[in-house]
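Of the protein chains in this complex, one is absent; all others appear in place.
For chain A:
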Amino acid sequence: MRIKVLRAATMPEAMARLRQELGPDAALLSTRPVPGGVEVTGGLEPAEAEEGDLLLIAPGGALVPRRFHFAASPTESAAALPRNGSAPGHSCNPEGRIHPRGEDATIHPRGEDARFHLRGEDARLHLRGEDARLHLRGEDARLHLRGEDARLHLRGEDARLHLRGEDAATLDFHRVPASLAARLAAAPLEASLEASLRFVRLPDGVARPLLLAGPPGAGKTLTCAKLAARRVLAGESPPLVVTADAERPAAAEQLAAFTRVLGATLAVAPTPAAAAAALARRAPGQPVLIDTAGMDPFMPEQARSLAALIAATGAAIVLVLPASMDAAEAADLARAFAALGARHLLPTRLDATRRIGAVLAAAAGGGLALCEAGTSPQVADGLTCLEPVWLSARLRRRSHLAPPSQEGNVP
């Protein structure tokens, strides 16, 4: 039921406005005299479709929530984020040069406070050769290359720079489970993330509907609204939005408020059959987003009902998880949802969580591909593309706050 309370000078005027707001089927639910006229409360029960319990809420346009506004356009690119500060430069002795050459040239500064400083106008460290490596290990390992023209050259097929200290400490800060952290710290984060986890584009919901699943409160509904909004803002036709969360009255209402604004149709489907009926109504090539009720994949009954919905809709499953979760718990949940068919992970609340080890733990634990992340409470620009570069910068920053003047948002 939709409700509208409004005031007018006369009763006929109030009724006319009620019909204007709610449509010709508006019912008058109550009236009371107020100074200067009357206050009326009207209601409208959107017509239910024939298919069983399926309820379709067409975009009416009349009920645009007043405080709803879109931000202008997605800003900044992930590439603009700093790659990390463990960068170059130092000099100590004016002519200081070290040229380790040869098949197996190595320098190992070891010990409590091992440091390797190259200072001077033209300080350079060249590591060449098949298997050139520079390892700096230890809690606080640093490589300083300072000076006007400081450079670090790593050439060769397989040249690597390992900075164990920094990245290992970063992963530890985020509470990344030890075995995963060890794997990720073996190479610079960007590279190790790329090697250990999968980063892909989020499917568009055209070939198969995109179904958002996850535990209660993960942010599925908001994510659904964000995905729909992004498409509409890009000038494309609105997707068909289906909510299978028919038990929680507020959930459908919340989504309906967005779909109305976006001009999208919302189908409220309490049963798998109703969801399948909703899909039958999509326009050719129209993407479908399915929002679901929060569920516990360890409860056989709940797992069965999600499986039934997946079977009825043929949807691709995206697991939505809050980044603030305990990492081990997130990994367990990811495994359980993966067993139900989830292949993608969409972490939320990266804008409100400092330690985001859960994101890595869940992706690795469930073998889920990372695609996007919720990085703002705004519907219009609330998603950011997850890429190794962006993610490693975010991890190293150790903060949910954007660096000054960089509000990384990538469509």
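The criterion applied here is as follows: a residue touches a chain if its C-beta (ideal position, glycine included) is under 8 Å from a C-beta of that chain, and two chains touch if they have at least 3 such contacts; residues count from 1.
Keep this in mind: contacts and distances are computed from a predicted model.
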item	value
Listed names "ABC-type polar-amino-acid transporter", "Dihydroorotate dehydrogenase", "ABC-type oligopeptide transport system ATPase component" or "MinD/ParA family protein", matching UniProt entry of the absent chain	"MinD/ParA family protein"
Hidden partner chain, touching residue among A:P239, A:G294 or A:P322	A:G294
Chain not shown: contacting residue from A:P215, A:P238 or A:G382	A:P215
Sole contact to the chain not displayed, among A:R19, A:R198 or A:R248	A:R248
Absent-chain interface as seen on chain A, which is shown	1-3, 5, 27, 29-30, 32, 41, 43, 45, 215-216, 247-250, 253, 293-296, 299-302
